[in-house]
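Of the protein chains in this complex, one is absent; all others appear in place.
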Amino acid sequence: MEFHNVTATLLLSCPDQRGLVAEVAGFIHDHGGNIVHADQHTDSEQHIFLQRVEWDLEGFKLSRDKIETEFGDLAKRFEMSWSLHFSDHTPRIGMMVSKLAHCFYDLFTRVRVGELKAEIPIVISNHPDLAEATESYGAKYVHLPISAATKGDQERAAIEHFEAAQVDLIVLARYMQVLTPTMVGHFRNRIINIHHSFLPAFAGARPYHQAFQRGVKIIGATGHYATEDLDQGPIIEQDVVRTSHRDSRRDLIRKGADLEKVVLARAVDLHVRNRVLPYGNKTAVFA
Amino acid sequence: MEFHNVTATLLLSCPDQRGLVAEVAGFIHDHGGNIVHADQHTDSEQHIFLQRVEWDLEGFKLSRDKIETEFGDLAKRFEMSWSLHFSDHTPRIGMMVSKLAHCFYDLFTRVRVGELKAEIPIVISNHPDLAEATESYGAKYVHLPISAATKGDQERAAIEHFEAAQVDLIVLARYMQVLTPTMVGHFRNRIINIHHSFLPAFAGARPYHQAFQRGVKIIGATGHYATEDLDQGPIIEQDVVRTSHRDSRRDLIRKGADLEKVVLARAVDLHVRNRVLPYGNKTAVFA
Amino acid sequence: MEFHNVTATLLLSCPDQRGLVAEVAGFIHDHGGNIVHADQHTDSEQHIFLQRVEWDLEGFKLSRDKIETEFGDLAKRFEMSWSLHFSDHTPRIGMMVSKLAHCFYDLFTRVRVGELKAEIPIVISNHPDLAEATESYGAKYVHLPISAATKGDQERAAIEHFEAAQVDLIVLARYMQVLTPTMVGHFRNRIINIHHSFLPAFAGARPYHQAFQRGVKIIGATGHYATEDLDQGPIIEQDVVRTSHRDSRRDLIRKGADLEKVVLARAVDLHVRNRVLPYGNKTAVFA
Partner (left out) sequence: MEFHNVTATLLLSCPDQRGLVAEVAGFIHDHGGNIVHADQHTDSEQHIFLQRVEWDLEGFKLSRDKIETEFGDLAKRFEMSWSLHFSDHTPRIGMMVSKLAHCFYDLFTRVRVGELKAEIPIVISNHPDLAEATESYGAKYVHLPISAATKGDQERAAIEHFEAAQVDLIVLARYMQVLTPTMVGHFRNRIINIHHSFLPAFAGARPYHQAFQRGVKIIGATGHYATEDLDQGPIIEQDVVRTSHRDSRRDLIRKGADLEKVVLARAVDLHVRNRVLPYGNKTAVFA
């Protein structure tokens, strides 16, 4: 059995400059922390330094509040964007679904069998279909129908429900609606979508039909943060599977469903384990 | 050791109709042929029947000429497009290159070590760089410089050279020029290009730079028949490799180079072993 | 929408001989059948001919019983082993599980969302843990504890339960018990197991621990028919995923769980769609 102490994790990015690694490592070391994972990357084109560092809180001399303030000073000096996470917080996920249920079931099952260290307290849908299933998992189901006229209202309601449920992350599990900039902006880099193609190929509607039409020999799926531009957000994870001329549209959909589940689950897992650092329209994934 | 008799291979396509498998198999069986490989596919949407059938010529009662004429009658009845190939013919490849040489070396090496059952008697390039290397492989190098003004002439010369060398197939081994409809039409479905992306993603120029910009987690390469529409031809083979935020543009180019070689070589090998049946803008690959 | 008529599928194998393709295709054609899928393979080393052929029953002049008897005559002439399947029969699966539940949930979910065209009427386990979950899917749960002394009895009871439930296939969904030759022989080539390694690497117990110890860069999973020899049965499907030095034992188990689900589901799906033809200790998969 592996034993895990509580750890703190910093995700940070800033303009590249000398001594950053030494500075951050020194901060942790000087207060008695033991680094259990550190990974960093310099985007040498954009001159951005990106780092993930995780240390054991056992024996660390700063309280959680103090870490915020003391590291905040250091961060200011280097113009860092940063976030701080503690491993004893279980991330809370709000899900949005329509009717297609394979990703929905997959995520709940992963939570149930312990693969995904998270809770899913709430599901919001524009359809009533998955209410019973959601409740069987002990989560709240909110049915918010959508029409062109009510879209704004529906999203405002969704935001309120998610805020009330104190979700850390929203997962669009084959949710067939485009979010407005309002919602995307409200949860910046905290909404993960699964697109059922190998982006940027086959962006937009019905990617498997496009793939079938084009006669590709491989299809893919993409887990990414939702942004204002449909299917253009920072990519977290992608994977592919082989196809052949024998595969009908329906076969592509069937093969793709497995990809969607696995890729979405990996993207969500990376996010909730604080392994993803979005910057610009990209991500660094410290896996 | 495996012993191979000479075989005949038919590649055919026609409107789908009852009894096609029985008809073709009957034709071969009735003349004393033993089928060693048969594969067929019905595109149930376009109602097209596609087949590859290969049989042992040992004991077959029709001469090669007779096969043409007798099968031709059957083919006419079913409105087939078809081609006939004999395994004792070594396919002849004409290569087109610019300066990037990894695919060029790779193909010649495969011929040399016996992996690719083909000859490469001629290489045509718009640059002089690979003349010596080509000649060291015993092939003819034709340097045909190109300018906007001379493009038509250059292609006419290329066609003549390729015809004189009796090539069965033209391989664009990272040839950095767009072919005109004249040349594409002249060698319809007999020109294979390698595009250094997972088409249809990143069509056009500098795909690795596009991929870097977009922050994809996987890059690809595509072997396809050249058509009038750049990067739109029927896809024969694709493959991908994982990348990460750590990969610079240069890393993508380096990783991609291996994909390009392997994917192009597979596409060429499938073609020369008569495994590829293009139809519309797709291919059936009877691997 | 795709419309599917009822089809019949023959899976057959026999000593290779001239005219087999023509003979089978002729049989179907002569009775008015239209072949919608045909695939065959000759194992040129063992001189075995293997074929899958599927035809539309619309307009076919033989009744189902008649097909059995009339094709039986042809089959006898060529010493064929063969089986006949009709597409309007929904395959019935009996599952065996222990405590690990990810494959269990995955298969039930696939049935529920319609990805897997099958029913799972019964689950047998040596532990009581998944009783409630099984019943929530409307299936029967049979708890048959095992000890060294009772193994024979337990298996006999399992066989009876499966026979009573008229299952066509048994799926060992991470069932942590070795079956005896009695049970394997009773359901010859009708028991599919998932082994959590890339066989033949890491056969036997605790493959992820073995993989961790060895420092492999890729792990795998294998779906195969159970035989008397543990982990030696005919392989239906395998897949792999990359790992790195960063992956702990626990990470391998987590990554592997996804592989297990997908590979087992693919193997089961191939089997229930009559795409798998086992012969000797191998399979031909007419995908």
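Observations
In order of appearance the chains are A, B and C, and numbering begins at 1 in each one.
Basically, a contact is a pair of C-beta atoms (placed from the backbone, for glycine too) under 8 Å apart; a residue touches a chain by one contact, two chains touch by 3 or more.
All values derive from a computational prediction rather than experimental measurement.
For the chain left out of this panel, the touching residue among C:E54, C:E155 or C:E237 is C:E237.
When the missing chain is restored to the complex, the residue among C:L74, C:V113, C:A157 or C:V216 that touches it is C:V216.
One of C:V36, C:I159 or C:A201 touches the chain omitted from the figure, and that residue is C:A201. Where subunit B meets the chain that is not shown, the touching residues are 2, 100-102, 105-106, 109-110, 112-113, 115, 136, 246, 248-250, 254, 257-258, 262, 265, 287. One chain of the complex is left out; on subunit A, the residues touching it are 2, 18-22, 25-26, 28-30, 34-40, 42, 44, 242. In the full complex, subunit C touches the omitted chain through residues 41, 43-45, 50, 198-202, 214-218, 220, 234-240, 244-246, 248-249, 281-285.
The criterion applied here is as follows: only the chains that are shown with their structure count from here on.
Of all the chains shown, the one with its CA centroid nearest the global CA centroid is C.
When chain centres are set by their Cα atoms, the one at the greatest distance from subunit B is A.
Although subunit B and subunit C carry the same sequence, what matters here is overlap: shared residue numbers make up over half of all numbers found at their interface. Our note on geometry: subunit B versus subunit C, Cα centroid distance of 36 Å, whole angstroms.
Centre-to-centre separation between subunit A and subunit B, using Cα means, comes to 41 Å. Residue positions 246, 248-249 of subunit A each touch two or more of the other chains.
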